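Note that this complex is displayed minus one protein chain, with the remaining chains in position.
Then we have chain A:
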Amino acid sequence: MPDKTGSERLAVRKTYKLFIGGAFPRSESGRSYVVTDAKDRFVANASRASRKDARDAVSAARKAFPGWSGRTAYNRGQILYRVAEMLEGRRDQFVAELRQTGLSKSQAAAEADAAVDRWVWYAGWADKITAVAGSANPVSGPFFNFSTPEPTGVVAVVAPDSPLLGLVSVVAPVIVSGNTAVVVASEPAPLPAITLAEVLATSDLPGGVVNVLTGHRAELAPWLADHMDVNAVDLTGAAPGDVPDLEERAAGNLKRVLRPDGAAWTAEPGTARLTAFLETKTVWHPVGV
């Protein structure tokens, strides 16, 4: 393409890959699928992840879980703020990718801003959720009795089609409390998810805490819902017809399930998504010991 000086410059096109364990591998299957813009024009080839990529992503998430959940809530909050800083720095790229999905310039800018704000909002919850969701319980006996929320483990997230705000709104509440995530990105608009992965890879988030798969949801979601080493599934982005089957599969090892609720992504999020992936640990401690 001729630039301002009129000389020919070779286009440097980007290869969109998966994000597993902090690395950017291609799908082990070697497959890809075509991503088009709102007017059906070719935008890019995205990796089409296979069940084995999903398996690898779950292993990576499991490996990252003890380290990530063992960090102090304060430290996790700081890392999420750092992610927000990096998101802000990539704002132009996100706006360009959102415009390809059919948003106008101002809509795309508003969505990118809302996504950063949403991430910051969830980051702030890192060291507050314990105080809100936990409690010191009065008991009839000489004991201190505490209930504290603990992360549930590896969470498989089927992300919604809102390519950035929706994605951020499902990923941030999962990881802020110490869970690790395997995210199946939006099928028609996976590019912002890969850009988000690049942000995560460069912002002190340990590898494996978030793993991003692009590809066909109907192909990947059943394997994740079946997987015995996954502790919870967020079905927000699953096709309504697939939800009952996925719930049935998830019952195989009693996974926590978050059903799609259809709420608008711009609405006030509340703490429901945070608490959906927490479990309560209650400790009895004798008074005076």
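Just a few scattered comments:
The working rule: a residue touches a chain if its C-beta (ideal position, glycine included) is under 8 Å from a C-beta of that chain, and two chains touch if they have at least 3 such contacts; residues count from 1.
Assume contacts and distances are computed from a predicted model.
Taking the options "Deoxyribose-phosphate aldolase", "nitrile hydratase", "Integral membrane protein" or "Transport permease protein" in turn, only "Deoxyribose-phosphate aldolase" matches the UniProt protein name of the chain that is not displayed.
Here the missing chain is touched by one residue of A:76, A:227 or A:273, and it is A:227. When the omitted chain is restored, the residue from A:58, A:79, A:116 or A:278 that touches it is A:58. Contact residues of chain A toward the unshown chain are 55, 58, 62, 223, 226-230, 252-253.
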